[in-house]
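All protein chains but one are shown in place.
And now, chain A:
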């Protein structure tokens, strides 16, 4: 099959090349989360470097991972996994070590976000943005002051009203935190406890969101539930009544990083792309458009005062300290997944 498709592709390419002799051959294949990189940044990259960006998106780490597993060669050049997938993919030999010489802009990154457990010495990954999963509230419908923690979502008055993320680790984070466990627990007993607690939450759930979580809030479908801080920030721009609450039990903190898969075909262009993304003005645009925090320190002074002091985007030290960063749970993920299916199959 590979041969046939190769013949067809090369045939098409030959036609394309003769038809468009001036067509730029340099490309970089970027595979990213949906709505996570402003269009203008991609255009600016092509304008500055002449490299065309072929852009595709995914909606969960698992989907991205499964797809990369299937591609042996000539795949995506830059991908944006979360921490625990960086360590998993690194361990499984799916990633290309980064060449520091081609990434001079790395000097501007916040050292607090480098050299972490999931990738000691940043061999494979460089942080792109970091953020949190907390609680979204429409203050026109529900007084913001009445919502202080994850536990509030369990109140019977919110029956059939909540939005939860369609992500096993994020949903279990809430229950594990309420129980006082680590949200990276690998103890089957603790995971079971969390499952039993989540089972009580299920009657309150209206939907598991699989697209942008802000849209149901803006459409008036939900007034309470989980949301990413960046999505809450974007929603707030459209409807100031939508607020973001850092739950007192601790928000779920995450970092998404650039990596270059082993199957990448344009390794040099991938480095050029990552280096470009770490430029101060580019990082600034990303913060303004996405509403997540950037590790690029030189971007911070460029930001508007209102954005820099916005607690949704840049949480306080105490809020960070209360939260917990996601890490790889290894084999225990299968336990989570089993309970996750039970939650969704039952009731």
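Going forward, a contact is a pair of C-beta atoms (placed from the backbone, for glycine too) under 8 Å apart; a residue touches a chain by one contact, two chains touch by 3 or more; residues count from 1.
Keep this in mind: contacts and distances are computed from a predicted model.
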| item | value |
| --- | --- |
| Per UniProt, the name of the complex member that is left out, chosen from "Spermidine/putrescine transport system permease protein", "ATP synthase subunit c", "TonB-linked outer membrane protein, SusC/RagA family" or "Serine/threonine protein kinase" | "Spermidine/putrescine transport system permease protein" |
| Absent-chain contact - pick from A:129, A:168, A:251 or A:270 | A:168 |
| Residue, one of A:35, A:62 or A:288, that touches the chain absent here | A:62 |
| Touching residues on chain A - with respect to the absent chain | 60, 62-63, 65-66, 69, 92, 166, 168, 202, 205-210, 219-221, 331, 334, 337, 341-342, 344-347 |
